[in-house]
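Take a look at this one; I'll ask things after.
Only one protein chain is missing from this complex, and each of the others stays in its spot.
In order of appearance the chains are A and B, and numbering begins at 1 in each one.
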Amino acid sequence: MGIYEISLATLVSINIISALGLNLITGFCGQISLGHAAFYGIGAYTAALSAKAGLPFAGALLFGMALAGLAGLIVGLTSLRVREDFLAITTMGVGFLFIGVVRQNNFLGGELGISAIPQSGLPKLGFLAVVLILAALTTVFNLWIKKSWMGFAFEAVADDEDTARVLSLDVSAYKLTAFALGTALAGLAGGLYAFFARSISPDNFGFVTSISILSMVAVGGIGSVFGVLISTCLLTLMPEFSQVLSDYKLLVYGALLFGVMRFWPEGLAGLTSGLGRMVKIGGDSRKGEGQ
Amino acid sequence: MKTVMEIKGVSVRFGGVQALKDVSLDIEQGQFLSLIGPNGAGKTTLLKVVFGLVKPEAAQIHLAGRDITNLSIHARVRLGLAMTHQIVRPLRSMTILDNVALAVGHRRLRKIFPAVISGNRLLERQRALELLEWVGIADLAGKSVFGRPLGVLKRLEVARAMALEPTILFLDEPLAGLNSIESSRLADTIAAINREGLTVVMIEHNLGEVLRVSRRLVVLDNGIKIGDGDPEAVMHDPTVRAAYVGKEIADAAA
Partner (left out) sequence: MLYLELLIQGLVYGCMYAVIAVGLTLVYGLLRILHVAHAGLFALGAYLGLLVTNWTGSLSAGLLVSALLVGLAGMLIYRLCYQPILDRPPYVALIASIGLFIAMEEIFRLVFGPYGLTYKAAPLQSKVQFLGTTLRQADVGLVIMAVGLLAALSYLSQKTRIGVGWRATVDDPQMARAFGIDPVKVRYLNFFVGSALAAVAGVFVSLLSNVVEPTMGGVPSYKALAIIVLGGLGDVKGTLIASLVLGVVEAFGTIYIGKLLDRDAIAFALLIVILMIRPQGLFSRR
């Protein structure tokens, strides 16, 4: 395996962790988050800065994860107070806020970001192995949650919050949990990315990144673990397959997002029978209003 | 008889409309109370206030002596209340069986950590099947909720509410959408659990069944309580008759 392939595999695995984190929040629990890159970024910046301050690899990663999860908890608290539509914009706002703060503050690297991040201490192949294991663990964790009673609760919350409450579910606690878990995963991915790329800048964590991660979840099939795995691989590797495609990368992302939502909202998971779940028919008030 | 729930002075305003005005009601242990009244009288609104789904202008609600007026919805439910919806709200992402199984497992769902580590739904699904049999829709257990007739979904609501093992069961028009055989059967089933000790409060329009099974009738009209007591006596009350007859005349003229 050449250096190039190792790098690709590492990047795909990092994206898988991040995308599965979003899948937990948006797919399992039904909370729209358009600012996932902010938590990815918090993990990255925290890990980078703590590594530079002397913390070893594992410590820096954990610290990044913890801070991202904490931030997620706080953002989750906002989700409790606002309606679904507001949440999308609020999370988008969190994303912009993060970038805004990072850009203006020199101790966070400012416009140029942070470079010369210390090595992880592992050789390239070793690092890949660690990332692969973490991605596998994340996948297993997600699958477990789906099967567990917490996953059962998440489904209910995503389906109909008020009914979930009337069925004795503490909806707020579950939403917060989903946010904290999903953002902690994003933070882990971010920390790994910092060690992988050795230098990070605000541009890596903007709205476009949030949308990229969201498209991995949407194309895979919101809620479907396997769908998201496949789509993340495809979308990460796609620009690498040809130079031409790379230049059109964003256009393809946009068209893909639009196309999938317009024609196959269940994503890849919906195309294969047996995988994925039914797309809920909601919005009855808009249904059948003239055609 | 012991009072299980005291509802005092409930007033609700929606914009310019006074939906409920100073409605009070005491519910006795083991009673079968039916709440009736013309459409728009505020019956469902009162139910929603009890559960915390609607914020009243004023209200005082006590459950077994404890003030629940400011508790969250799920906290009230955990104290022993359960309800069915007038406009059915099945969880569409799950099968009929799982809708009930979720409620059966309500204890597992109380705290996050235990919920994460338990992965087995077998016991709960078995119990859910029993409940579905009890309301007569067990043959649809594994099916989705899409396209089911109203009668089926109404009975799903009842099974789901019963799965919570409540001390007071509130039913909002459980018989609507059922044919006469099904409604008799369901009314009998509910009366049977009432005889075993469950307090039941039922909002219903099907006066035939209501008079057959309830032991106490409360009548609301235009947000005010206009009748409360023995079913026969209440139905002969002139104010109550006027409310219903008046409604019929208005409906006929429209």
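Here, a contact is a pair of C-beta atoms (placed from the backbone, for glycine too) under 8 Å apart; a residue touches a chain by one contact, two chains touch by 3 or more.
Predicted model, so just to flag it, every value in this text is computed and none were measured.
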Contact list for the unshown chain, restricted to visible chains: A
Full-complex contact with the absent chain, from A:5, A:84 or A:203: A:84
Residue in contact with the excluded chain [from A:129, A:143 or A:261]: A:261
Options A:222, A:235 or A:269, residue touching the unrepresented chain: A:222
Subunit A residues touching the omitted chain (full complex): 26, 32, 78, 81-86, 88-90, 92-94, 96-97, 99-101, 103-105, 207-208, 211, 214-215, 218, 222, 248, 250-251, 253-262, 265, 279-283, 285-291
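Going forward, only the chains that are shown with their structure count from here on.
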Subunit B residues within the subunit A interface of the complex: 51, 53, 72-74, 77-78, 82-83, 85, 89, 91-94, 98, 102-103, 105-106, 108-110, 112, 114-119, 121, 144, 146, 160, 164
Contact footprint of subunit B on subunit A as seen in their complex: 144-145, 147-150, 152-153, 155-156, 158-160, 162-171, 173-174, 177, 277-278, 280-281
